[in-house]
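Only one protein chain is missing from this complex, and each of the others stays in its spot.
By written order: A, B, C and D. Residues from 1 in each chain.
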Amino acid sequence: MTAPLTEQAGGRVDGQQPAVRLQAVSKTYGQGKASLLALDNVALDVAPGEFVCLLGASGCGKSTLLSLVAGLDAPSAGRIDVDRRRIALMFQEPALFPWLTVSANVEMALRAKGLGKRERRARAAEYLEIVHLGGFGRKRPHELSGGMRQRVSLARALAQDADVLLMDEPFGALDAMTRDLLHDELERIWRERDLAVLFVTHNVREAVRLGDRVVLLSSRPGRVVEDFPVTLPRPRRTDSAEVAEQAGEITQRLRAEVMRHGAAPNRVPQEATPDGP
Amino acid sequence: MTAPLTEQAGGRVDGQQPAVRLQAVSKTYGQGKASLLALDNVALDVAPGEFVCLLGASGCGKSTLLSLVAGLDAPSAGRIDVDRRRIALMFQEPALFPWLTVSANVEMALRAKGLGKRERRARAAEYLEIVHLGGFGRKRPHELSGGMRQRVSLARALAQDADVLLMDEPFGALDAMTRDLLHDELERIWRERDLAVLFVTHNVREAVRLGDRVVLLSSRPGRVVEDFPVTLPRPRRTDSAEVAEQAGEITQRLRAEVMRHGAAPNRVPQEATPDGP
Amino acid sequence: GSGGGDSKAGAAPAEVRLGFFPNITHATALVGVEKGLYAKHLGSGTTLKTSTFNAGPAAIEAVFSGAVDATYVGPNPAINAWSKSKGKAIKIVAGAASGGVFLVVKPGITTPEQLKGKKIATPQLGNTQDVALRYWLTEKGLKADTKGGGDVHIVPQENSQTIQTFATGDIDGAWVPEPFASRLIKESGGKVLVDERDLWPNKQFVITHLIVRQEFLKEHPDTVRKLVEAHVEANDLIKSDPAGSARTANAALQKLTGKALKPEVLDSAFKNITFTDDPIASSLVTSAEHATKVGLLDQVDLNGIYDLKILNEVLAAKGQSPISDK
Amino acid sequence: MAADTHARQIAGLDALELAPARRAGLLTRAWAGTWPVALAVALVLAAWELVVLAGWWPEYVFAGPLTTLTELGHRLGEAEFYQALTVTLRRAVVGFALAIAVGLVVGALVSRIRPLRRAVGSLITGLQTMPSIAWFPLAILLFGLSESAILFVVVLGAAPSVANGLIAGVDYTPPILLRAGHMLGFRRLTLYRHVILPASLPSFLAGLKQGWAFAWRSLMAGELLVIIANRPSLGEQLHFARELADSPGLLATMIVILVIGILVDRLFGLADNALRRRWGLHQVTA
Partner (left out) sequence: MAADTHARQIAGLDALELAPARRAGLLTRAWAGTWPVALAVALVLAAWELVVLAGWWPEYVFAGPLTTLTELGHRLGEAEFYQALTVTLRRAVVGFALAIAVGLVVGALVSRIRPLRRAVGSLITGLQTMPSIAWFPLAILLFGLSESAILFVVVLGAAPSVANGLIAGVDYTPPILLRAGHMLGFRRLTLYRHVILPASLPSFLAGLKQGWAFAWRSLMAGELLVIIANRPSLGEQLHFARELADSPGLLATMIVILVIGILVDRLFGLADNALRRRWGLHQVTA
């Protein structure tokens, strides 16, 4: 079942070397009876400069996939290749350093580049400006609201200036307005830097608004069940009819997928099924 | 400016004693130059059995408002009265106890009621079932995905069996499907228990889907700028045209409100303005 | 390590390091240092560096590691050092003090028989006073084992603690040296049951003597001679002017410990101690035999522990009779 | 594919830092746990023997491993050693248990009652810095020449650590958990029992470990306080070994103390691992 999908995914690379390539990747957490197959035989390619959105029910393995690609965890089986590039990961939680100011948190991303202190500070201020937090640089994370923390985390990820950007529900805690503004910013930066982006979201419209492709994961075990190309011309708008239409389609498919698992989509399977049905 | 709003809010109580009443509530964080006026002169009533949704830009003071109502923090000015009732608060973060299993986390909510151990366990299992996490009771929080943790937190809040339920972006990390299912569950419980709910969300449709009223907060300082009654008949569906329409209206107003603050809505004001312009 | 011996054998070292305790039984050193006698005899070529120790073990550790060249100590640490090093580490080159040890008991107790079932303190299991008490008890037909059982319960504890426990009634007596004996008498109304001097021939037994590292003795016999000369002069001074010396010693104590002895304790203690150049070899050997008998010491051969040649030369030069190392 | 694989990117130390602990076979794990210790012991023994062979100090000043281990073996063959060990360990355990009880109560009170904290908070560290010997006279006054006097010194030595560990833990309990507990209806004692104590457990455990070290050291000193008939103890043996300038005896006793310390640390290590596993902290650093 996954074989044609792999080709479909691979087909989009157009002969170019993919920025990220997952081949038959599986991930099992735990051992024995309590083990849980989070990802099963996943194949996925992301081309350089491509914006791929990842959709799936809660707990289907999206974050797991990102942390495998980021190299924070090792797959139980399969192979992950990342082109010799810098990877940035924006975590699902803000993951800010509580002992640093907001500005210093962003500056941490600039340290690896060996910039001077003043330069770092100026750059951090720019990024904070981008996420609409100019002026909050001297506060500490605990003085920010949830959405503000998430934006600092975004600023930090952008500041890393990586070639591959992994984002885990980056706008989940933001209001629609701020979200729209940040969509534009993200799209601009993606264009300018020719980034490869792997973007996890629960908002189907957001996925269609931003992605070149929308990849749908099934639940427990996580498998790639569908790969929708989005060919709408950019710039797109979240509330445009076209986006709404394609989002509707994808939602249908998603709904079907979730339903396939029954009303309680997150029940633990009685046994781990290493090779699927 | 706030006076008519107060009446408007108060008007909906229909002579009955409100479950929650905020009168001219202000909240300032910090002191001196670094001080920040998070809430300014907020008046809000929630009647018993009423479902009030709170909308507002990121960082406008929604979480602050909930924690004032919950009594976790004291207002800098004004008065908050809560009818002699139990309050439950579902935090913006999951706030689970890392040393307890998922089930034990939910059971904590049942301790205060003096239930026996076995009874507690059975009840916790029921609530986990409600949030579609049946079978995950023996895992620990760190073994769950972000959305799953949020649902455990929801189960815990529901298990408290309070009269006033404060919820801070409870479905922010969930996919649309799971969200829909949980909307139904929440609505059912709200009905059955005749709960007063104060519900923070960034999803305008969600607000319209669930709320009796949708209250719009402005940004820094947070003030009540608009109070939309939602009179659509229940049961409502998130993707129905009526919900979409009213959500559209509210979004317009929200957009205008955010725009009023300029493109960068979260700039720190040069000076705290205790009494507004 | 050869510490201060930084020159060839025979040549005077740049420094000689002398140890002693800030304790009235070490009055020889206290007076000698206070009056500058050591410095005087050593001359300008060699400086005196003194180290004070709180007790025997530290002094012996310092001698073993070469951190001091000579030190005043009691009989026990000396025997220990001798036996542990199999006769390689030290030599006793002179005696310093004798006497000053008493069995002080509660007023009601007047005969040895009355000690049955009583608790008696000694400074330390297996030390001279402990051995003396045990031996004395066996002579009186009383049993006391090394674990605190028997007719009389022997409680080894530090002397300071004895002062306290005697006052609070936790113990009924103590076999202790000066100045603790005097303090028990003056402060807590204790009575002397035994003056240890009465148990020894000539009422003499060693309580303090001067030991020297063998290596140092081999390398710098002349320097040791000068030390001994100063030592003898200090003892002579004490004998000729006991009252003045007592004050000098007390002043030194004040300097070293921050606290002088009370005058009445000082007087009584000073009177009970005899300062002598004679190490009273017989008492050391007998004490060791006693220790073996009561089961606190393996047979130890003390032959050769004394090297009194230098002392006797110094005494001879002063026209005094030689001292035997037997 | 010429691209670097991640396996290579996170090679070496970092792989060790971040890769999850794969459960290896029992034998492999036992070996992984044993060889470093064996190697360390071998290295120490070799270095020790070398120092002795170099002849800087005579054997009676610094005994070699052979002499020491012979002495140790000799002791291990005697009943008295086991008596001493039993007596000392019993005192240590009883004293430590008392210290935990006292430390818990004091820590709990001081950490939550503000005026009390102002009044005596700093005193806890003050007491901790007080050497055991300073307490001896008081111990004797209060308890006479009895076991209790020893225990008193041990408790005074260890309880402040336990209390301080708890206080540090309480101070660093994440506010969000306190708030969550408050919302669940926990107040005062129940908040303590269900939220603060478990949240402070890691820090408390660290405090316990330090407390054990204090208890043990105080005990070694305190055992000289009351030398009780027919009851030899490790502290006494240590003291006598030094008193008699008995280098092999001293080193043998030190080895015994070290081994006990190491075993106790292993116990704490087990508790700590269980805790970290529960909290989900083992995945990254294991």
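FYI, contacts are C-beta pairs under 8 Å (C-beta built on N, C-alpha and C of every residue); 3 or more make two chains touch, one makes a residue touch a chain.
These numbers were taken from a predicted model, which means no experiment stands behind them.
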{"item": "Residue among C:T168, C:N202 or C:N303 that touches the chain left out of view", "value": "C:T168"}
{"item": "Selected residue (touches chain absent from view) among D:R75, D:R91 or D:R179", "value": "D:R179"}
{"item": "Touch residues of subunit D, complete complex, unshown partner", "value": "13-14, 16-18, 32-33, 35-37, 39-40, 57, 61-62, 112, 114-116, 118-134, 136-137, 141, 160-161, 164-165, 168, 170-175, 178-179, 182, 187-188, 191, 202-203, 205-207, 209-210, 212-214, 216-217, 220-221, 235, 238-239, 242, 245, 247, 250, 253-254, 257-262, 264-266, 268-269, 272, 276, 280-281, 283-285"}
{"item": "Missing-chain contacts mapped onto subunit A", "value": "67, 70, 72, 86-89, 91, 93, 95-100, 108-109, 111-112, 140-143, 156, 160"}
{"item": "Interface residues of subunit C (partner: the chain not displayed)", "value": "1, 3, 17, 22, 50-54, 58, 61-62, 64-68, 158-161, 163-164, 167-168, 183, 187-188, 255-259"}
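Definition applied: only the chains that are shown with their structure count from here on.
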{"item": "Separation of mean Cα positions, subunit D and subunit C [Å, integer]", "value": "40"}
{"item": "Where subunit B and subunit D are represented by their mean Cα positions, the distance between them in whole Å", "value": "48"}
{"item": "CA centroid of subunit A to CA centroid of subunit D, Å", "value": "46"}
{"item": "For subunit D, residues that touch 2 or more chains besides their own", "value": "none"}
{"item": "Overlap residues in subunit A, where contacts from two or more other chains coincide", "value": "none"}
